[in-house]
Structures are given as C-alpha cells and as structure tokens.
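The structure under discussion appears below in the form of structure tokens.
All protein chains but one are shown at their positions in the complex.
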Amino acid sequence: MAAAAGFLAKPWVRWVAVLLVVVLLVVAPLIFPIFLNQTLARIGVFAVAVLGLNVVMGYTGQVSLGQIFFVGVGAYVTAYGVNADWNIALVFILAALIPGVIGLLISLAAARLGGLAIAMVTIALPIIGVPLAKRLSEFTGGSQGSSARFSSAPDWTGLADDQWQLYIVIAITAVVFLLTRNLVRGKYGRAFAIVKGNEAVASSMGISPYRYKVLAFTIASLIGGISGFLYMVVVQYTSPETMSFGHSITLLASMVIGGAGSILGSLLGGAYYVLAPQLTNAIDSSLTAVLQGIILLAILFVLPGGLVSLPRLWRRRRKSDGHGGAPAGGAGSRSAAAATVAPDVSPSAASVTAAPVAATPTPPEPNPPTQSEEKRQDT
Amino acid sequence: MTLLELTDVTAFYGPVQVLDGVSLTVPDGGAVGILGANGAGKTTTLRAISGTVRAGGSITFDGKDIRGMRPDKVAAMGIAHVPEGRGTLSDLTVRENLRVGAYLRKDRKGIESDIDYCLDLFPNLKERIRSHGSALSGGEQQMLAVARAVMSKPRLMLLDEASLGLAPSTAKNVYQAIGRLRRESGIAMLVVEQNANLAFTLVDTATVLETGRNALTGTSAELKGMDEIRRAYLGG
Amino acid sequence: MSTLRKKARITSVVAGIGIVAVLAAGCARGTAGDDTGDATEGPAEASPGITDTSITLGITSPLTGPTAGPGNCTVDGALAYFGVKNAEGGIEFGDGKTRTVEIKAYDDTYDPQKALANFQQMVSDGVFAAGIGLGTPTNRAWREAAIDEEVPQVLVMTGDPIFSDREESPWQLGLVPIYQQEGGAFGEMLASSTEDHKVAILSQNDDYGDGYVEGFKEAIAGADNIEVVKELTYEATDTSVDAQLTELAASGADVFFNAMSITPLVISSLKKTEELGWTPNWFLPSNTSSPGGILQQPDVHADVFPGIYTVAFSQSAASPTFAESEEGAAFLEAIAEYTNQEGVPAFPHCVWSWIAGATLEQAFAEMTEPTRENFMEALLSIQDYSAPFMLEGSVIDTTADGKPAVSDVLVQKYNGKGYAPAEQFG
Partner (left out) sequence: MGTFIQLVIDGLSAGSIYAALALAIVLVNQATGLINFAQGGMAVLAAYFAYSFLQWGVPLILAILLSMLVSFVLGALIERFLMRRFEQGDPDTAVVVTIGLLTLITGLCGWIWSFNNLQFPSLFPLQNVNILGAVVSVRSIGTTLVIVGIMILLQLLFIGTKLGLALRAVAVNPQSAAFSGLPVGRLLMVGWGLAAALGAIAGALIAPSLTLTPGMMDAALVYALAAVILGGLSSPIGVVVAAWMIGVLENLAAVYVPFIGFDLKIAVPFILIFIVLIVRPQGLFGRKDVVRV
C-alpha cells in the first residue's frame, strides 16, 4: 500500500490524473443523457453556493444563515440584466459584484459585533429579502417572479441546450473552485483558520479578526452572486421563493454533510443538495421530509466530519485494525488534527512561570471529551 | 493502612502507550508526590485513577478495585481530582462553583460552614465571591479548583500541577494554604508537580516517573539531594 | 526502479487512449440528439409515455412543507379518480384502445428550482403529459421548458392567467378560474347592489392576493356607491393577522373583501373580527370558504355576520349534502382506498383534482392518435362538459382563449349549512 501512495505522490502522475479529469469534463457532456447533464449543471450551481458558505463558515467559523440571499440577488441581477439586453459578460460581473458589495457593507457593520450578531444579521437577510423582492416588483417581477431565456445553445456550437448549459457551469465552477482553493491554501487561508480558532489569539498575533471576517464575508457573498448567475443559466427563472429561508438551512446542512472547511466537501455538499430530493422522490414522494431527515442523520452519525472524511475514516479504520490499539478516541485524532491546523502559538497561560520548566505549549484549556464517555459506551 | 494502591498500571492514548507499569501506594492521611519531566506520564496516572482514561493493571482504593469506574462514581467514592488546567466552571459564580463541589452532600449546614472554611483558607476568593469563574485570575482559579475539591469532603485529593502557570509567589501561597488544609483536615493527597521544591513542602514520600515507569521512589529527604532527580529532569 | 516508472508511464498512456476511444464511439449521441419535431407523414410516431395499454401522467406539487395540505390533494384526487377507472379496466381512447392511467408524483416543496428538476426527471422518465400541480412560481419555473420540450402542462392548479393564454403558452391550460375572475364576480354583484357600501380589503402579499384585488377593483371601478376605505396585506408565513384586523375594524367598513389562502388565518380572522365587535359582510376565496373546514369550526360563529359570500364552481367535500350524494360517497370511498388521506379532505383541491381527472378522460375519449399534439387538440375542444361535483350553471369549457377549463364562477351565500347561489347582494 505504501508503494502505491508513493506512486500517487509523484508529480507527473498527478499531472496525468489532472489531464484525465480535464478530458473527462470536456467530453462528458457530449455522451451523458440529457437528464444527467441537467442534474450535473444543478450540482455545479449549488456546489458554488456551498463553497461560498464554506469560505465564511467552514474556514472562518462565522455562522451564516443568509447565503441563499446572495444567490437570490445574483439571480435577480442576472434576470434584470438579460431582460434589459445588457452584454452577458457585464451581467455576469454585476451578478457577482452587487451581492459582493452588499455583503461588504453588511459585514463592515456586523463583523464588529462578534459571532451572534453576524448569525442574526444573516438570518435576517433572506427573511427580509423575500418581502422586499415582492415589493420591488418593477425590478424583480414581484411575486410572479421573472424568467430570462438566455442560455439556449447558439447554433454555431451544434450542441443541445443541456450540453451548452453544462459547459458554462463547468467552466465557471472550475474557475471559482480553483481561485478559492488557492485563496484558502495561501496566507489568507491560514489567517481565516486562526480567526476561526481563537480571535483573541489572532489579534495577539497581529491578525485583525475584524478585517478577515469582513474579507471572508465579502468573498462568500461574491461567490453567492456567481452561484445566482449559474442558477439563472440552469433554471432561467427566479422568484421570491428562490431566496426563502428554508434553503439557507439546507445549504448549511449540505456544507456540513459534504465536509465543512474543505474544497472537495463543497462539491459533495452541492451534490447532496441536488441529489437528496431526487433520491427521496424516487423512494416515496410523499415522505420527502422523513427520508431526508433519516439520510442527513445517518450520514452525520457515520461521518461526523462529512462525506469528505470518508477516505480518512476508511484508512484510519484499516490502520487501527492493524495492531489492535484502542481505536483513536475522538480526542486523539482531533487534537492531533487541531495541532497541525492551528500553528503552535498559544502560550500556555498569560503569565509563563520562571521555573526551569520546558514551556510545553499546553493547548488553551480545552473542554476535553471525557474518555469516560468512551468507557461508558464500551462497558 | 494503605488508602490507594496502583500496581503495574498501563494506559494508551490511541496507539501511543503513555504508562508502562506504574506502581505506588498512598497511606491513609498520607501525601505522596509524583515527579518527573514532561511527558513522563504524571497527569495520565491521575487520569487513570479518576477514570478519565482507560487503564490496565490494578487500582484499588480503600481495598476496592476502582479501575474502569466512571469519573463521577470515582468522585462519589471520595476521590477529588483537581485537574490540570483547573476545570473552572466559567459561567458560574465562585459561590456556585463551590456549591457544585458539594453536589453529592446532603448536610446543608455542613456545606455552609465548609464554604466559610474555604473562604478563610483562600482569602482572595472572599471578595470575588460574586464574580464569574471566567473573570478570575489564574491563581484565583487554582484556589477555586482546590476549594471546589474540598467542598466534596474527599478522603483523597489528586492535585495536578497546582503551580502551573502561576507566578512563583502565588504558587507558594497556594501550597501554603494546601499545607494548612492537610494539617487541619488530614485529607490524603497525591500531588503531581513539576516544581520539586514546592512538592517537598507537602509530601512525605515521592516517586519519580520516567517514560511511564517508576524510575525511583523514596522519602522527601532522600530524594532531595540525589542527582537521580536532576538526571530525570534534564534527561539521560 | 526505472523499469517500474517506465511500466507505470506506459499503463497510463494506454489508459488515456482507451478512454478517448470510448468517448469517440459515444460521440454518436451528440449528433443524433435532436430527433423530435421532424414531422413524418404515415402513422404518427407515438409520443413517449403512451403504449397500447397504458398512459403515464406526471404531477409535481408541494407534497411536504407549509403548502403540503392542498399539495397532496392535487395528487390524491387524480389518483383516486384513475384508481377507480383502472380497476374497471382502464379508459377507452378515441383510437379504440383501452389504456390504464399511471400517475407519477414528484414533491417540489414549493421550490421553483425543484419543480424544474422534477419536470426534467419526468421527461427522462418518459411521461406522456404533466400538470394538475399546485403553485404559481413552481408551475411558472418549468412552463417555458415544457414549451421547448413540447410536453403538455395542463389543468394546473393556479389562477395565473398566463397558463390560459394560448399564444403565450401553447402547451399549457389552467384548471381553476383565474384569481381576477373570482374577485371580479363578487365585485360585479356588489356594484349592482343599490345601497352604498364601504369595503375593507385584506389580501395575501403575492400574485394570489394581487389577482383577487385587481379583479375586484376592476369590477367596482364604475360604481360610485362602493368605496374601498382600507386596504392591507399580510405575508403567507405570518402567524397571525390580528393587528391588520384591528386596523381594518377601525375603518368601520360594512363589507370585508378577504383574499387569504391560508386556512388557519381565515379561521382566526373570523374569531378575531367577532371579538373586535366588527360584523361586516364577508367575501372568502373559493379555496378557503369550505363550510366544514372553516365556517363550522369550534368557536367560529358564522351566524354573527350578516352574510358570508364566496365564489365556487364545485361542491365542498365537507358539506353535509356531499356525503349523502351517491357520487360523493363514491369519491370518499375512492379517496380512502387509493390515497393515504384520512377522513374527509379538508381542502377543495381534492375535488378539483378529481374534476381534472374527469376532464382528462373526456380528452382521452377524443384522442385519435397517441401523440401529444393530438391530445392537446382533443383537450382544447371540450365544451359544456358538466364534470362531477360541478355546481349547476358552471361547466368545463376549454375552447375560449385566455380562459382556463373552469371559467364561469357563481357567487354563493352561506345559509348556515352550506352554500346556495346568490343572485344579488344583501
């Protein structure tokens, strides 16, 4: 097994894998059946929305229940722009920028107030957004909503509509995912992680939590706007119901199901958002709520870290079967993971003793999961 | 008469073995120290006793086997564990912290008089009686942790590095108060401490742990001078 | 070591070629994609979803969530109707073949995006036609896709006029009267009354409420004896409308025009107006005026108000005379057998869906070829068909452009037990 892992790590093998994925993405829409193309396009839309939510919540730890509001605004801007015959590139830029600016303004005020305020403000966005959309009917078409037909395939491509739409979604989604991956892998990502870990530590290191929370929130709303644009590419119709509060809660659930704070997790989250209802429709369409509740709880029960932690869990279980040690208790692996993520910075206590003691960085007094919990479950 | 006896106690954190056969005894009313460098397994030994980590080997208290017992059951037997990091109940006031300590006791008058005794033992806590645990300084939180343990009227107190993160003068005050507590209450104590000098002000005998095993055991006097102690600290 | 690397490189290159080859073969799908729409003479090629022995209908409606009550009814009425027909061997089509009707139901939880996804699933599941579903935004979400795919979206449960505009929506047809018609019918009757009247309006803040108010205002525009003194709205998600009622009561209006589609809010409004000592004449929309479901609920005293009017085109399942009628009993029995509704359905949508089933049967009987085009022709040529449970004086007429299948509505007045047609106000 170790040889294979080595093999995979080689640079040129990784390039071949990337090449294969690209080839697949280019050719797949041509050969897949229509409904699969349409489903994949919808998964792209909501994967981008979940990615945006991850930037502000998964990576920076700020609770946001308002992501669907930015998707809705992006969709409305697109619908208005298309119906007003603006150039499609201009429409795309506005669909991203306007929600981004709204997000910036809101976070400038809310970020100063700390966690609860941001959660409350983001809950308010979709709830106030729906009646506001009905009221501004000259822009939004009011409660009838507005449709914008602009994503049918142009003749020179010789493609069917579903293929053309899927290509647009794949292209934009790939770019957004790559840019975000570089963002969170770079210094911004590390800053977000520290702000998520402990704001007091962040400020003691010269990282202003306020600035990074505003940045994360703005990027999330910008990505939300892009998801709104893609929503219009796929659905070509939007109404106040698009930004209803219930969807925000489902987006949050999808983020956690996919795997919070992970790029691949966002993709899996988008897939869950779209496929879960289709799965429950196939089983029994009058039991949607019961089945979705069961699916959600089942996944979280088996994989608290979300679908993205499946390979890690599978590897750990195979490794720990090797020499029968106590299965890595939550504390073991989690604190190990925590140590690698949060760089070793936390001075053990405000006043470090002068005693000749090697100042081992004890993590800030954690609320350690009691091994006793595990003991009780075993006895 | 032995109150607590550990024989060949082992413990794991996941695949990592931390204790590899630790043995010690604490006589009724006695005080024993556990010394050693970082990672020697001092804290894990206390955790094995109080049931917060799974352990092998045998642990008996007052003749009864308590290995594998749930922490609250171990506490009910009369063992009070003052944890590393002090376990302060940050959302509760100082008085409420103390009343939580006396959760298992029914004697209302006894509880009130013990609260007064604790406030006398730790004067700093008296003015801070109303403030919340989170607002206390490191030293005050350590005093509160010891006071909370006293409130449960234990027969044995496990003290985990009471001096950690305290200014030397504060650490000395805490230990003086604990010394007075030991003289007046006769509670047996098992003291884990990095600062050997502070420990010797309290304990009669001590054992030095090295990579999860007893390297050396002896009375405070014997251990004080020996270079074993220095080697155990500075590493081989 | 190098041999290992060489071997590894070879395998991945071969794999690459393999994949490309497979894809090339698969490319055929790209060109042959657009096969629909080429009209060949000869016997018309059958549309998807219909065989010699069966025909499949798709219904996407909110089966869970806040509008699940009426949503489930839109499916259950048709399920019950065709359950009975299928048990009798099926329906005799115009082309002589007898086919059973299979219904595929999809839940869209009143979310437009899911409704479109469900429609796309229907197309891939190969349904012959779709429709009967509840909700304006949800039906609008896949209206244009249905036109592109040329799949019928018929007898939809929304009063939105766009579905009955032949030019805008060639493959669509509404079932229930458009909201403007219902509001207009009551407005006309009120305008024709001789005394002066002051009207207070409370409407739901969406196309449903706007439609009723628009129709009503149009009808009373000319009459100078009718004056709207106060007009307020509420949100479908509100838990109570007491504050609005307090303000409206202060207006002293003697007619209360009420465009609310939420049953519990109508019940609480009836109680609250009585509490406030305000006893106007009431107007209630067709889907929230059922005697059993609303007017005879505990603590509601309908007799306190001078008159309660509504517009209706079908009998209410909860009215006492319904269960006694032979047709009514058969309906209730079919509902019990073929659906998991419990007891008498509280929402009129079950009866309307049954009516839609009967209308479809009429269309099937006229169909000469198993194609969607032929089905639409047949469906849009039904006249003066008094479907089961239709009130006398209102019939199914699908021939008039701009009008849904049911378009003439009769103003009814509550008489303590059920509704009776009312000629004039007062």
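All chains are identified by letter, namely A, B and C, in their written order; residue positions are counted from 1 within each chain.
We adopt the following convention: contacts are C-beta pairs under 8 Å (C-beta built on N, C-alpha and C of every residue); 3 or more make two chains touch, one makes a residue touch a chain.
What you see is a predicted model; the values in this text were computed from it and never measured.
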Touched by the hidden chain, restricted to displayed chains: A, B, C
Among B:R99, B:R155, B:K172 or B:R213, residue touching the chain not depicted: B:R99
Looking at the whole complex, which of A:A260, A:V274 or A:L307 touches the chain that is not displayed? A:A260
Which of these, C:A68, C:A146, C:V228 or C:A312, touches the one chain of the complex that we don't see? C:A68
Any idea which of C:T53, C:T98 or C:T237 touches the chain not displayed? C:T237
List the residues of chain B that touch the chain left out of this view. 50, 52, 70-72, 75-76, 80-83, 87-92, 96, 99-101, 103-104, 132, 134-135, 148-149, 151-152
Sites on chain C contacted by the missing partner chain, in the whole complex: 64-66, 68-69, 71-72, 205, 232-235, 237-240, 242-244, 246-247, 250, 263-264, 267-268, 271, 275-277, 293, 297-299, 340-342, 345-347
Absent-chain interface as seen on chain A, which is shown: 57, 63, 109, 113-114, 116-117, 119-121, 123-124, 127-128, 131-132, 134-135, 198-201, 204, 245, 249, 252-253, 256-257, 260, 286-294, 296-297, 300-301, 304, 330, 334, 346-347, 349-350, 364-365, 367-370, 372-373, 376
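Note that in this section only the chains that are shown with their structure count from here on.
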So the chain most remote from chain B by C-alpha centre is C
Cα centroid separation, chain B vs chain C, in Å, comes to 73
Hey, how far is the Cα centre of chain A from the one of chain B, in Å? 45
Got the chain A residues that touch at least 2 other chains? none
So in the complex, the part of chain C that touches chain A is made up of which residues? 8-9, 12, 15-16, 19-20, 23, 26-27, 29-30, 33-34, 63-65, 72, 75, 105-107, 109-114, 116-118, 120-121, 123-124, 136-138, 140-141, 143-145, 148, 160, 205-207, 210, 235, 340
Going by the contact rule at the top, pick out the chain A residues touching chain C in the complex. 7, 12-13, 16, 19-20, 23-24, 27, 30-31, 33-35, 38-39, 42, 131, 134, 142-145, 147, 149, 152, 158-161, 163, 231, 235-242, 244, 246-247, 274, 277-278, 280-281, 285-289
